[in-house]
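Note that this complex is displayed minus one protein chain, with the remaining chains in position.
Order of writing sets the labels: A and B. Residues in every chain begin at 1.
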Amino acid sequence: MSVQLIDVSHIYAQGTPFEFAALKDIHFSIEKDEFIGIIGHTGSGKSTLIQHLNGLLTPTQGSVLVDGVEMSGAKGDKLALRRKVGLVFQYAEHQLFEETIYKDIAFGPKNLGLTEEEIENRVKDAMEVVGLDFDTYKERSPFELSGGQMRRVAIAGVLSMKPEILILDEPTAGLDPYGKEDILRSINQLHEKQQTTVVLVSHNMDEVATLADRVIVMSKGQILMDAPPAEVFTQVEKLDEIGLSAPDILYLMRALKKAGLDVDDKIFMPEEAKEDILRALKSGEGKPCLKI
Amino acid sequence: MQKAIEIKNLQYKYDRDEEEITAIYDLSLDIYEGEFVGIIGHNGSGKSTLAKLINGIIMPTKGDIFVYGMNTKDENMIWEIRQKAGIVFQNPDNQIVATIVEEDVAFGPENLGVEPSEIRKRVDEALEKVRMSEFKDRKPHQLSGGQKQRIAIAGILAMEPRCIIFDEATAMLDPSGREEVLACIKQLNKENNTTVVYITHYMEEIVEADRVVVLNQGDILMQGTPKEVFARVEELQSVFLDVPNITNLAHQLKKEGLAIPEGILTVDELVKNLCPSS
Partner (left out) sequence: MFKDITIGQYYPVQSKIHDLDPRTKIVYTFVYIIILFFANNYVGYALGVAFLGFLIAMSNIPLKFVFKSVKAILIIILITVILNVFVTPGNVLLRIGALKVTDAGLINAAFMAIRLTLLIIGTSLMTLTTSPIALTDGMEYCMKVIPGVRSYAHELSMMMTIALRFIPTLMEEADKIMKAQKARGADFETGGILKKAKNIVPILVPLFIGSFKRADELAMAMEARCYRGGNNRTRLYELEYDKNDKIAYIITAVMVAMIIASRFLPLMRIPIQ
């Protein structure tokens, strides 16, 4: 499925002194199988944008099309839209409410009116994706888990809806490095094995750089860049201007090139950087750098 | 140098669901006046428990903690300990008490029974130090995360402490918020000579610390200068800590046989080592 936003604007508290335009003329689409990273500052409109993708917010102007069908406005079938587009909010563990992990994850599928058997299958699948053992955890209370585990239960609660597009708002915020990696691994698996389209909202450049194949940079309610990571992250000056910084490996490669080492200054992944630095050092003659 | 905090053979156990859990095994650590000590460890390593123990919010099962010579177990001293060693917590929303910024900053000195005119002076100074003076009449919920956290710091500063413990004070902030709070803390340490105990799981934040202490399962795994600690990349990764990208890359390059030192922390340092004669 595809979601298209056509000239979408969103204004909060319209007609009051607190009027605030959170989105201005947003125009973009999500195609099947994409992994999109959305970056931008707090207040850049990221959260408002993703809430339009599953009908939680309706545009003040413009329209949202899902597979070519108008979804915004009163006639749009919002429940059907939410079935297809799953949204995991920031600090998603704050939405847990059931006595057992099983019941909490089953909340979504139950709202869809599925059979008990189908619900159980979905809960099992969702727990597997986030790396929680079904038999060990299903009867436990979600509130006795660690922060990272609670987050995973909350994500499973959205996965059990079997969305075709999964949107995650800062899924790793506040977790320790170990918990972070766990969650990112699950998301990546979901994308690669189950062909789920993923939209990842993040402050963390490295996260987006490693996972996404398309990056959208937002600033002041507008889309500033929309391109593959290599294209976005190499525009360091443009990112600096809006107070975002590129992955630090990129800064290193640029500094090395300036120092006289013949490296590719568009590299931002650590692994590639290592290979390229070794290659450059090996071939370097008469350069002010180490010789190997 | 005077010891700000002295931790002697500290042990802390607590009960959860009738199960005894040892959060801190046998920890001894001295923190000196004016130092910037980074304490790092993954969740469950005992680092937040340590912060609450130093502040006398919880009591050691065994061993002692002395804050400027006062034992945290001494009930008569508890308020003086909390005044001398303030603490800033993780969630900015859950530590602001008042509905107006300056009244919140005044909360600590009010509790200490400071004269109104002196409170006024302290509040203004504290807000100045965290560069939030122009926000003194605002409501806390209208501020950004980074601004709220700076208000929380000002609230502690107004109590005129000599040491501040930051318990993952930047964990819930976005990158720019984290930067502004960290800059503020570094400045306090340098210009105010405030002793800083900085608890975090972000390694990048403590590359400029005087000393880094790595906690794992309620024990000190290693300590030393950031350089010494970050040189031990594999050991850190084995306790689920994230080494900064540049440090990790330098480590990988060294493993390939390059003649560069361990514990490289910044881009500039790595460039200098790779291209020494540039």
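Please note the rule applied: contacts are C-beta pairs under 8 Å (C-beta built on N, C-alpha and C of every residue); 3 or more make two chains touch, one makes a residue touch a chain.
Not measured: the values here are computed from a predicted model.
Novice: Please identify which residue in A:L132, A:M161 or A:L281 touches the non-displayed chain.
Specialist: Per the contact definition at the top, the residue touching the missing chain is A:M161.
Novice: Please pick, from B:Q83, B:T195, B:N245 or B:N273, the residue that touches the omitted chain in the full complex.
Specialist: B:Q83
Novice: What chain B residues would touch the chain not displayed?
Specialist: 52, 55, 57, 79, 82-83, 86-87, 89, 91, 93-100, 102-103, 106-116, 119-120, 123, 139-142, 155-156, 159
Novice: Which chain A residues touch the hidden chain?
Specialist: Residues touching the hidden chain, for chain A, are 12-13, 18, 51, 54, 56, 79, 82-83, 86-87, 89, 92, 94-97, 107-108, 111-112, 143, 157-158, 161.
In this text, only the chains that are shown with their structure count from here on.
Novice: Applying the document's contact rule, which stretches of chain B touch chain A when the two form their complex?
Specialist: 17, 42-44, 90, 144-145, 171-172, 174-177, 201, 240-242, 244-246, 248-249, 252-253, 256-260, 267-268, 270-271, 273-278
Novice: Where on chain A is chain B touching in the complex?
Specialist: Where chain A meets chain B, its residues are 41-43, 144, 146-148, 173-180, 203-204, 206, 243-245, 247-249, 251-252, 255-256, 259-261, 270, 273-274, 277-278, 281, 287-290, 292.
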